[in-house]
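Every protein chain but one is kept in place in this view of the complex.
In this document, chain identifiers A, B and C correspond to the written order of the chains, with residue numbering beginning at 1 in each.
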Amino acid sequence: MPSAAIIGSSGYSGQETLDRVLRHPQLEVVALGSDSLSGEPASALDVRLNGSLPPFVSNEEALAATADVIFLCLDNERAAGLEPPADAVIVDLSGAHRLRDADLYPAWYGFEHPRPGRLDSWSYALPELYPPAGRLIANPGCYATASLLALAPLVGAIETTGVVIDAKSGVSGAGRELKPSSHAGFVLENLSPYRVGRHQHTPEIAQALGFPVCFVPHLLPIRRGLLVTCYVQPGEAADLRGLLEDAYAASDLVRVLPEGVTPELARVQHTDGAELALFDDPATGHAVVVCALDNLGKGAAGQALQNANLALGLDETLGLRLAGVLV
Amino acid sequence: MPSAAIIGSSGYSGQETLDRVLRHPQLEVVALGSDSLSGEPASALDVRLNGSLPPFVSNEEALAATADVIFLCLDNERAAGLEPPADAVIVDLSGAHRLRDADLYPAWYGFEHPRPGRLDSWSYALPELYPPAGRLIANPGCYATASLLALAPLVGAIETTGVVIDAKSGVSGAGRELKPSSHAGFVLENLSPYRVGRHQHTPEIAQALGFPVCFVPHLLPIRRGLLVTCYVQPGEAADLRGLLEDAYAASDLVRVLPEGVTPELARVQHTDGAELALFDDPATGHAVVVCALDNLGKGAAGQALQNANLALGLDETLGLRLAGVLV
Amino acid sequence: MPSAAIIGSSGYSGQETLDRVLRHPQLEVVALGSDSLSGEPASALDVRLNGSLPPFVSNEEALAATADVIFLCLDNERAAGLEPPADAVIVDLSGAHRLRDADLYPAWYGFEHPRPGRLDSWSYALPELYPPAGRLIANPGCYATASLLALAPLVGAIETTGVVIDAKSGVSGAGRELKPSSHAGFVLENLSPYRVGRHQHTPEIAQALGFPVCFVPHLLPIRRGLLVTCYVQPGEAADLRGLLEDAYAASDLVRVLPEGVTPELARVQHTDGAELALFDDPATGHAVVVCALDNLGKGAAGQALQNANLALGLDETLGLRLAGVLV
Partner (left out) sequence: MPSAAIIGSSGYSGQETLDRVLRHPQLEVVALGSDSLSGEPASALDVRLNGSLPPFVSNEEALAATADVIFLCLDNERAAGLEPPADAVIVDLSGAHRLRDADLYPAWYGFEHPRPGRLDSWSYALPELYPPAGRLIANPGCYATASLLALAPLVGAIETTGVVIDAKSGVSGAGRELKPSSHAGFVLENLSPYRVGRHQHTPEIAQALGFPVCFVPHLLPIRRGLLVTCYVQPGEAADLRGLLEDAYAASDLVRVLPEGVTPELARVQHTDGAELALFDDPATGHAVVVCALDNLGKGAAGQALQNANLALGLDETLGLRLAGVLV
């Protein structure tokens, strides 16, 4: 059975990755890295974790453990500086290896990339659109995943200027770190845009689409879930619905909703799937494409497992949380 | 002291209008109309209302009461059919008299306007932009108020095509009526767009701006508050910030935030004010204008009182809820 | 493979039951009853349901379908009047067959029980405490499940007077029906007790414990999840923790938390498990027992499946939602 190590396993994306590895019938946890919990039993992270798991070790030790797949759940700068072990499949959930142009890192991520020459060796992998190639996998950002699921199939059939992506995410997208903008006294019964025109997922989306977009995220007073509303101008005689339906016809995870059905977060929360819907705006001729997903699922850990499965030659959805019909 | 009657006083906008009339030092309630509560004491609506108020009467009786100002808090079709009493100032909080072109009503409101020839006699009044003229006042919609506060001062300095308004509102915007989309089991921990490209505030915004917009509203899992994120392309050398600051320099209710401050609903909830902020998007050259307000305050009852004050020659903010510095 | 029919499948408990039947590897849906959706495809209830399911039929037709297990997800009075088909296992999720004393129905449920003589033939089944006996199964109420998991193992070791149960539930506990108390404008950012001293789960709890309790439920501004805080006076030298740990040592679904760990809804939502914790109150000598579960999971549909599994001789947790370690 392939073995897995999780580096940075005590953050939100680490914990969610662990959740899916534990559900996975063909992966075995060999190392749980966490600098803050090193030496503690797994239950120190969550009481639902028990004695069958190894105790936490430092992230360095976890990296050194011989694992077939390594999930990197670190902050961007830390992940960028790592020398990835040879042979293992590495899935990096951070943004450290998503941009091919190292020059973009200072402006969008706030640091000089320490290993700019190695960015080419990473594969930006969003399986339905860009399957992983090779063993070094840059797992897309939550906002980028939703935006690209909505827009990538339409490239060529829409105008490349004036594309607007208005995004909304639950607070878990900002991680477990304590900061004023994650304080419940700020978040509850509130809504606010943030990093307008400066969010680091913007160049990631532009890189994949091939043209710039105007991207504005908003913080929602919900725990998890993310929805993007994308505004585009279709080219003449474009069949946008056909393009979307074709793109995801074979997918177990991405559903194009029938006309008249409105996407909603409740149907994708706690799952690794996504919902897409297409609307027309008669007043301006715009098309509006909406994508809903769980920022910690398809937007992070679910997609990381999906990528790992593909890289390991396993069934794509093993360990993933498929949708039921919960209320 | 001028007298006031509220028609349809048991809905959300009616109750909020009553709240402000009761706070108003120079208005006296003479009639509370409600077909469902007719004959009941005011406390039947809310235990905080007491014996100093007249009991509810039918809406027809309330309309017939001689009042100096009448607030119409009815559904669109009902309000459209009313013959307004002579002499009184009438503030219609519904959409029945907002559109000058009667032909738009069937498509956007779902009914033929019963009094198309009279639409011209109503003044669409958003005081900071379009003060009331005459005694018949069409009070703007909540989404339209926010959108116009954000965009109207910029007309002439922005391109008139490609304008996108992504709007988000708390559930009280949908009224007290029971419907599946207002059920808490649907709303909580959820987000969904609705009436994409079909919302009735769309032509109201377009009429005031002079060009069409792509408008998409979303339902937020919050009680009250509304935020619009407007995407525009500035003309050459346009000073959008200067235009906004000039437009509201004299306003006690609309605040243009300094650069670097992000609008948030928490600062406008339970008030009759609004917040505006302007951002640039370096990737595409768009400007992003955000407006936050309380859908029941500046978006409904607060603006209705403001309009009534102006029409009656009273101080504009009497009875209104001005912002404190609540957490 | 055993066959299942769901009667009243378009309400919350019906939909959640369906969710679990679809996850169940050894149950097959043969009939979906819903009077409101009769004739519609399954997708009319939820877009995630697809063509592999039979269309809705009327509840009467669904009851007449030959199924090995029938889940009754009807309102109390309707369920009380049904003549259950012979042979099938019947799991009634309503309160119609929970009280052995028919005389209690008028006061607590508001109707005369139409089949008082048959109440004895139903088995009140909460598997960890009272496994199902026979094919007619009264599935416990959500509040009763939590209260009994907390208190039943302690009977004999606590005083039988002065027991207080303060309960809090998310809004889905009140069902999909539209009513003012489920309107999001009422629920959001709010909290209120309801039916104080009059809730119909009170006699159900008392019947199982053998003594009366003071039970007060509160409506929480959350979608799903239920927590009871139970206040009891321990007898001399009582080992309450030992009693709880013994009671659930063999359970896959009920977890007694270690000392120092606080129960929380987030760990049980969307699962069919429950969490228990025990605290002492030094000031008064009380013990405080807390139970958290998902009102639609262990509090309804999860337990219904668990009971059905036991009655059919299947593995107890088939089809159930077991906890992961989601954030």
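Following the convention adopted for this analysis, a contact is a pair of C-beta atoms (placed from the backbone, for glycine too) under 8 Å apart; a residue touches a chain by one contact, two chains touch by 3 or more.
The shown structure was predicted, so the numbers you read here are calculated from the model rather than taken from an experiment.
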Discussion item. In the whole complex, not just what's shown, which of B:5, B:18 or B:142 touches the removed chain?
Written reply: B:18
Discussion item. Considering the complete complex, identify which of A:185, A:210, A:258 or A:285 is in touch with the unshown chain.
Written reply: A:185
Worksheet item: Pick from B:76, B:147, B:172 or B:284: which residue touches the chain that isn't shown?
Response: B:172
Worksheet item: Among C:15, C:94, C:229 or C:271, which one is in touch with the chain left out?
Response: C:229
Discussion item. If the hidden chain were put back, which residues of subunit A would touch it?
Written reply: 12, 170-172, 176, 178-180, 182-190, 221-223
Worksheet item: Residue-wise, where is subunit B in contact with the chain that is not depicted?
Response: 12, 15-16, 18-20, 22-23, 45-49, 172, 176, 188-189, 223-224, 255, 257-258, 261, 266-267, 270, 296, 321, 323-327
Worksheet entry | Residues belonging to subunit C that touch the chain removed from view | 161-164, 166, 168, 185-186, 189-194, 196-197, 202-203, 206, 212-216, 218, 220-223, 225, 227, 229, 231, 233, 262-266, 269, 279-284, 286, 288, 290, 292, 327
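Basically, only the chains that are shown with their structure count from here on.
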Worksheet item: In angstrom, rounded to a whole number, how far apart do the mean CA points of subunit B and subunit C lie?
Response: 44
Practice prompt. Please report how many Å separate the Cα centroid of subunit A from that of subunit C, as a whole number.
Written response: 36
Fill in: Contacts with two or more other chains, residues of subunit A listed in rising order
189, 223, 266, 327
